[in-house]
Every structure is written in structure tokens, then in C-alpha cells.
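Removed: one protein chain of the complex. Kept in place: all other protein chains.
By written order: A and B. Residues from 1 in each chain.
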Amino acid sequence: MSEFRPTRRDFLKSAGALAAASALPVSTVELAFAEPEKNFTFAHISDSHIQHIEGTKFVRNWDRGLIRAVAETNLLTPKPDFVIFGGDLAQLGKKEELDHGAEMLSKLDYEVHCVMGEHDYYLDLGEYWSELYGPHYYSWDHKGVHFVTLNSILTYDDWTYDRWPTAEQRMLEMAGLDNPNGSPFMVGQKQLEWLGKDLEGVSKDTPVVVFSHSPIQKIYKGWNFWTEEAEEVQALLRPFENATVVYGHVHQIQYNQIGNISFHAVMATAWPWPYPQSYAQAASKLPKLTVPMNRADPFFERDATGWQFIDVENGRIAMDYNLYNNTNRTVAFNPNTGQPEDSNYQASDRRIAPQIHY
Amino acid sequence: MLKKILVGATFAAVAVAVCVGGVVIFADEFTDADAERWQEEFMSVVKAGRELWVSADLGTNGVACAQCHPNAANTHPETYPKFQQQLGRVIPLREMINWCLMHPLEGQPLELDDPKMVAIESYIAYERRGVAMAPGKH
Partner (left out) sequence: MKEFLYTMIVVGGFLCVVGATAEEPAEQARPLGLPPVPYPKDNPQTPEKIALGEKLFNDTRFSSTGEVSCATCHLAEKGFTDSPLSVSEGINKLKGTRNAPTVVNAVYFETMFWDGRSPSLEDQALHPFVNPVEMGLEDHQPILDIVRSDPAYVKEFDTVFGKTGDAVTMTEVTQAIAAFERTQVAGDSPFDRWHYGGEKDALTAAQKRGFELFVNAGRCVSCHVIEQTQALFTDNRFHNVGVGINDIQNDVPDLAREFLKAEAAKTDVDVQVLTDKRTSELGRFAVTREFDDLGSIKTPTLRNVDVTAPYMHDGSLETLKDVMVHYNNGGVTNEDDPVNDFLSGGIRPLDLTDEQIDDLVAFMEALTSPSYARPAEADSSK
């Protein structure tokens, strides 16, 4: 593999050795990072799908997933600079769900930036979500990296405004991943123009990281692992030396490299989704690079769910997946091959049975 | 000789007449129309299975099968019966369906001959059509 890249996980494990050597407490270990002003960590929690049953009852399973992710994120040492929530906080966009989810997220000890998911959006078109979390798309700069958050789960106007008799019906239709009445995700013309202008002022050697819910790729349309204008968004990112897209929605480990752009999917805290290749009736594409996550054991409800922390070094990311009931995975950009790679299983002779039995 | 030909011809004519008239009197004969009709009968149950698949009412917590298994993916019906490691014994598919009803969906199991169970199994199998049998495969 590539040269040793100390990640936060390595520090957590070998913190002992370093601390012993310097007799410092664990929390100052981050000084060991080269150029800490440019290298940092952030955490990413996504797809909690808080689902309301009735009254004060919510689906316990999804609640527990988010609770655990928040509790573990709070344990990160050294502390991450901020946390991203990747979308689908709620399941059916209800105020109860958004409030219950927001309450759990509020226990995070850090600044949180949120991405819109379709399950948050299609009941009231993101109105209550904005009350909680602000604009649907925005950008900011941090330690030399330009971050952009897109709302990439919009769809055609007639589907959004004219097709369904009630907002509840519209939300239900979009909530079904395999619903043939669904409609493909997009960022829309307005955001494309906004993104173009936003990136104009960014120098081409500035690393750009885009947070999105849909993949900004065309992976499998049947399950909306899809962004209609993927090529156009990618074109806007093409001039940059170093661009990364981090997306949710798919509830599984995926990663890819298209030209200069690295793509990383994040896990859900709620439940895993099967890989498109496991649906026998569809030809589906999965980025060839991707080493699948281990197949879920349904008897341990947290299996194949998780959250991640992301080390940013020189604008490239290494994503550490914290997987419950499972061996953790790291997918990091390999400068030698110019693409993201799994630190343990990338070579085809290193696969294990749970990764091939799909 | 002529008599035999006449008898044979009459017999054949009757047989043809009987078949053309739509009345089958031989054991394993069925027409294309029959096969089509029976396939539709089957698809009506598959459709019922699909409706159950996306229903929030199978369990008590509003979770639907389709939430974790879009298009019944990852149900591996071709591997059943198999030794279900997590249950510690060999089970047919419908016992696993019942496990899902009881646990992730927090509901009641179905009787093994319940029409709903047949419908769900039909939907699962239909979405997996074309995949070779691999009973016992984990």
C-alpha cells in the first residue's frame, strides 16, 4: 500500500505509545500531525431515518443507531473540527421526526453542518428543516479547503408540484427506494448556476469537498442511486486539482474516482441497503473500485451500519468507517494510484467471504 | 381395412373436435391460453405480495420489508432451505420471513399456510427469477 498515513484511528490506538514517550496526555497528540493548520479531522453521521410510530414512540432500532453514533463521535480524541450530518434525518419528513433527530444530534459537542435528504424534504419541501438547520445549499472555507453542501435530491417540477394530491402522498412515494412512481434526483438549474458562480472565486489548487445526499454519479436508477446532472456537476469540478464528493443515501460503502474527482459514500446509522448487484432483475453498476462492505447480519441490528471520521491531509481524504459489530474499514486516497483504496481489502486476493456473498 | 381407417379417422376427428372446442380430455394437455391465464393467476398473488412488501402494517412499528430489501434484494430465496446460523437450525424461507416479521417489524408471525405468507414468498421468488438454486449456501 501507500506510505504510512497516520489516521485518527492509529492515534487512538497508538496514543499510548506516543503519550508514554512524551509524558503528555492523549489529547495533545494531534500536535504530531504535520502542518496541523492544514490537516484536520471531521466526523460524518448520516441517514438516521428517525421514524415516528405514534405519540412519543419512534422505531427504536433507528433511534439506537443515531444515539450510538453521537456518543462515539463525542469520544473522538483528538476532537474533530466539525460534524456533517449527511441527510435523511427523518423518515417521512414529519416535524416529530425532525425534532427527535435534532434533539439527538444536539448532544454532539461540535459544530454541525447538515445536508438535505429526500426523506427530510418531500413533506414540506424543506421548510421545517430550514428552521432547524438553515439554507439548503451553501459553502464555507476551513483550513484551506473549500466546502460545498448541495441539495441534490430535488426532482422535476411537475413531479414535485403537480403529480400528487397531498404532501403526505408525495412524501410516501419518494420514501420508497424501489418505488416505480419515484423520480430521479437532481440539483436543478438554479443550483448549477449557483455552484458555477461559487466556484469561480476559488483558485484551482484549492482542495474542494462537496457534501451531497445523492451520489453525483449515475449508479443505479431503479433505487435513485442517481443524480440527473451528474456530468454537469462533475464538469464544474473538473478544473480543480483535487476534488472530492462525499455522499449519503446509499447506506453502503462505495467509492470511485472519475478523472480528478474522488467519490466516497458514507454509511447509514439506521439500516444497510443491499448492493445493486444483488437485485437479479436489473443490470446495475457499482464503481469497480469498491470493495463491498461485509454482508449484514440482521440478528445484530447495528451490523452494516455506522458512522465515519474523515482525515483531511493536503486536501485528500481518508475515510474511517466505524462499523458496529464488524471490523472497521478505512478507504483513503492513494497518491501512487491516484484513487481511493481500501487499506486492507483492495487487492482482489484479500477479499473475505462476507464481502463476496451478495 | 377400410373399417379400421374409418374408425381411426373418426376417433381422430372427435379428438380434434374435442380439443378445438376447448374441452381437454387428455391428462397433461393445456393450451397457450391456459398457460397465460395461470401465469396471470400467479402474478396476481405476486402483486399481493408486493403490496404486503411495501406495507407499513405488517408489523407494529410502521417498518416495511421494502425499507431494507428494495425489490426483495438480499433475501436469497435460492439458498433456502439452509442452516440459518443465527437460528441454529435448518429452516425454509418462510421461517426467515417470520423472523423478520417478529423482530425488525416487531409484529406477529404468520401461519405457515397463510395466504399472505404465500404471497410474500411469491413476490420474493419472482424478483429473484432466473437465479440458480443453491440450497444451503450461506
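Points worth noting:
We adopt the following convention: a contact is a pair of C-beta atoms (placed from the backbone, for glycine too) under 8 Å apart; a residue touches a chain by one contact, two chains touch by 3 or more.
None of these values were measured; they are calculated from a predicted model.
Checked against the full complex, the candidates A:118, A:228, A:301 or A:342 give a single residue touching the omitted chain, namely A:301.
Note that of A:46, A:61 or A:278, the residue touching the chain absent from this view is A:61.
Not every partner is drawn; the one left out touches chain A at residues 12-13, 15-17, 19-20, 25-27, 60-61, 64-65, 67-68, 70-72, 74-75, 77, 299-303, 322-326, 328. Mapped onto chain B, the footprint of the missing chain covers residues 83, 86-90, 102-103.
Note that only the chains that are shown with their structure count from here on.
Distance from the chain A centre to the chain B centre is 39 Å, each centre being the mean of its Cα atoms.
Residues 54, 60-63, 66-71, 73-74, 86, 100, 103-104, 127-131, 137-138 of chain B are the ones touching chain A in the complex.
Contact residues on chain A toward chain B in their complex (touch as defined above): 51-53, 57, 59-61, 176-179, 222-223, 271-274, 276, 278-282, 295-299, 301, 357-358.
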